[in-house]
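Below you'll find the structure I mean.
Missing here: one protein chain of the complex. Every other protein chain is in place.
Just so it is clear, A, B and C label the chains in written order, and each chain counts residues from 1 on its own.
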């Protein structure tokens, strides 16, 4: 049996990654939903056959019997189309930030816009499977996590839960992302000559991804300092996370906490104490790799967490969520 | 005595390069002419004092006694403002393609637009000082050459003039440019993720810079095959030029032709036979470096010509022309 | 049934690509053959299990019943190990240049070394399946083509065979490659600061890959001018090929020649006349994409041919050859 799924926003980088990962799978039928006609289609060889294109409309959802629709769209588009897609009988995996923050007040604070779908906001399951698997399985609407929070929460939450982070000293998360995280729409900030041979910090202390870390890892805003940076490369996020430990006598104890928490998880990989992953370790994969260094004399710890922003940070995790929603093997098409 | 000069289009890459090269010179007073207000000004440290800003208007030219105005603008803007700038008493160095092609028919063929200033087109001096120095000195309007033709003509014309190129076999010029040559206006084609880790050919056989090579080096279109390519880097042009020689017995003879032609020239540098320059040899300089390889058995020759597209290919050469127009040392501010 | 295959040189970029492409295949058992111990293993997550490692010795070939051994090694190593690997009963797919040139004299001219295995040199099948499929199927020793010649021959030979290239004017092939083509051994030429923001020509007219084009496409040295260039990027080759046509009335005729020649071929894709591929079209795939531009007035043609130098230019094509040697589907593991 084939599962028909739709993609809105298939021309963006996350949308292209969804197409790349889904089209080889024989059990999935991919349909591209034309939300806005634009001319950014790439040149293709003769005879190229991509997935079929359908309208982005209620009837199309019904006619094709779509089981899941991916929204690789800006939040305002996601808020607009989610209600009628759900009504038409498909489930939704939304890659935008529209449904991540639980309350309209929190949304307004961080996104500077009114939220128009308070009910769906409350209903949405936060699609970080490693911490919310059962809710995703039964959800109509899955809110796919932000790229930065995915790398941060997978690294921070197990240690906070284990009680080994001295929160009174706070946690610093210094995050660096490749340019594809900013999307495909041309802008001066992502023009080649402004980014290449350059490196810059942005959204110091007030990035809209911050509340996802606070909500998921259970820490207070004053305990968490986050700054984003733009790397002169295409794909990948590396976060360097600083804190002080309490109740730890050996770096291996930190490694053991991660290994216990992630036993059986297929997409989180832990390194020996003192070894840390780089971006090449995870590019074009759905892995989150985590390594750390700990200083016994002072209890200072540094954790390095890496993901591919388009895979575990967007399309890959969205497919992981789709697999759960459809009752397929969670790792299907991702290993 | 200080020479007041104006720059229209000072926020583009060529305009910024003009500012960078001109502001350290005590004998030049730089004035930025606001043609269109936009918000692309970069953040600056406190206390930063750049050149003064004035309007882009006839009165401003007169009031400030501008002696030269640089136009780092699209051709249609250059056609629009050049007449009244000249009337207001300033000379013009135009970095666009507006005045390079001598006839309105030729302009229309290659630029696909009507030319609105036929008289100025006929009057303009082509600002390749190594071949047109005297005309530039006395010109009201200097048309600064295109970046690709500058590297091509400096490499090709001396050999054609010396009669050592077998034109019946044709000349191939395979040209590669950094992204800054495409200007600062955001577009998908110059977005980081489309350019980095990528390389592409464009304008195969029909680039609008082709006629400048035909006119200056005195060759026929059928004898000249030119393709442009986009390099994943900021600055620099490298052209690889293929042809067959006639009447040559030794590679050193080709080197000698260049050395004789460019004796006394400060911005053209020749390499020993068998050695060729790379982009790092000339980045951020006004040099054109030329090297070659010749195969005695078959008479096949390959010449490599490199320039920085923003310096010798745009702003540097424009300043070289300004120096001539103002009667200053030609190399002032450029070595 | 599983096919055990060995890889010598598995730490280089081509070797890593072989491992990446082969390990997901259930019908292939990959064994890494330690030729020289070195310390370049990358850090790996805990629990990482790569392919098993065995010695690079006759007994290991026999003991594990290796059916094919890949040599991702320098030519001198390939000449040294091929004889005893063949004697031990495995077939060899050699990615080096050791067995590409048919005669010891030709090898000595281009590689500046003596060839020590004249018999194997004469015996080896040239592994360009699109032109030599049957010979590869029955070969003991397959010589995997060079990266540059793969892109060049696939673009040039169909047109030469069809008689539409005016060889009296010659063919120019201007070739540009990413840095991984130079291998993983550290050198100043491939150091980041020497390559990034730089671009350079090398091996003008005398690259050792030239004779592979002459032999395969059936042209004379004097008719073929080739220069290699180093692009500031990891993976990909783009070749811009210039020539004059004869007997052609329309660009579509050139496209038709390619389409007819490559009908049924899975790894060569042709573009509509006037459209050309860039590197992103083929990176991390085994495709060779070909597009062209033709000028009716003068008969000048430009063909753009692109491959990934590590895939169709090395490991991918080697696996295509292995598939033929083992009687598997030619495209297995490559689409």
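Just so we're on the same page, contacts are C-beta pairs under 8 Å (C-beta built on N, C-alpha and C of every residue); 3 or more make two chains touch, one makes a residue touch a chain.
What you see is a predicted model, and the numbers here were worked out from it, not measured in a lab.
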Fill in: Touching the absent chain when the full complex is considered, from A:11, A:176, A:208 or A:312
A:176
Discussion item. For a quick check of understanding: of C:121, C:179 or C:257, which residue touches the chain that isn't displayed?
Written reply: C:179
Discussion item. Just to verify: which one of A:231, A:290 or A:334 makes contact with the chain not shown?
Written reply: A:231
Worksheet item: Which positions on subunit C touch the chain that was left off?
Response: 13, 40, 179-180, 184, 186-188, 190-193, 195-197, 232-234
Item to complete: Pick out the residues on subunit B that sit against the missing chain.
Response: 42-48, 196-197, 255, 259, 269-272, 275-277, 280-281, 284, 289, 291
Worksheet item: Which parts of subunit A are in contact with the chain that was left out?
Response: 169-170, 172, 174, 176, 194, 196-201, 204-205, 221-222, 225, 227, 229, 231-236, 238, 240, 242, 244, 276, 278-280, 283, 293, 295, 297-298, 300, 302, 304
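The working rule: only the chains that are shown with their structure count from here on.
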Discussion item. As a quick test, compute the distance in whole Å between the mean CA positions of subunit B and subunit C.
Written reply: 39
Discussion item. Roughly how far is subunit A from subunit B, centre to centre by C-alpha average, rounded to an integer in Å?
Written reply: 46
Worksheet item: Going by the touch rule set out above, which residues of subunit C reach two or more other chains?
Response: 196-197, 276, 280
